[in-house]
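Of the protein chains in this complex, all but one are displayed in their positions.
Entry: subunit A
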């Protein structure tokens, strides 16, 4: 019986269909990405002559000159600084607030939670005009801080909504035990709660990082000097500036998307795992 099942599964008629569909999906997904990367190894002359041929010969000049340009590196650094600072800010402020909302009994608690949840309905687009003026008055236009602080603020609602269930899920007995052992609530927070809520923290961290790394509208309005650009702004500016040199734009765009791809490949499991918790609870 078991042998026949195994054999059937091995030659299941649906298997080829499934692989076909999967390959089709994968093809449609990556074709543009592969085109960018390979296109960067061609010359613009080659591209014009035949848009889809393989590089003949393979040219390294485009990638070399992008990698040698200080603009690319300063923009990559700006993106990294902005994304890391946003992530750190969101996770720190978010976990502190979520801790109180999850584990303290007090009158204003539900109201506070509601106040933060309402923020899920305020996309940055709605607030962008007054935000721009505020940043102007605070002297933050043109600086990365002007991007980081609002990004932290707008990422807080989803962070808190994801973290509160994580922090609640840690059994009260642990807290009681810690209290009996003489640990304060704050000590409990640092020594027990933070380590145990690791997966939740990673999820919100990854979401904040990806969101900040890809952000466009806020940096577009706040940053005006090309040396302060983040990569998305840099890619757009570069593609306009070098619109005659398609191969160069392909190389620049390929290199700009590389960090996000590497980061995501590492964090993929965490994103799926973390969303499971968020979606269900």
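Just so we're on the same page, a contact is a pair of C-beta atoms (placed from the backbone, for glycine too) under 8 Å apart; a residue touches a chain by one contact, two chains touch by 3 or more; residues count from 1.
What we mean here is this: contacts and distances are computed from a predicted model.
Not shown: a single chain whose UniProt protein name, out of "CoA-transferase", "Acyl-CoA dehydrogenase family protein", "Sugar ABC transporter permease" or "Lipid-transfer protein", is "Sugar ABC transporter permease".
Looking at A:66, A:85, A:164 or A:204, the residue that reaches the missing chain in the full complex is A:164. Although one chain is hidden here, its contacts on subunit A can still be listed: residues 14-15, 18-19, 21-22, 25-26, 28-30, 32-33, 35-36, 39, 50-52, 89, 93-94, 96-97, 99-102, 104-106, 109-110, 112-117, 119-123, 125-134, 149-150, 152-154, 156-157, 160-162, 164-166, 168-173, 175-176, 180, 185-186, 196, 198-200, 210, 213-217, 221, 231-233, 235-236, 239, 246, 249-250, 253, 256-257, 260-261, 263-265, 268, 271-273, 275-281.
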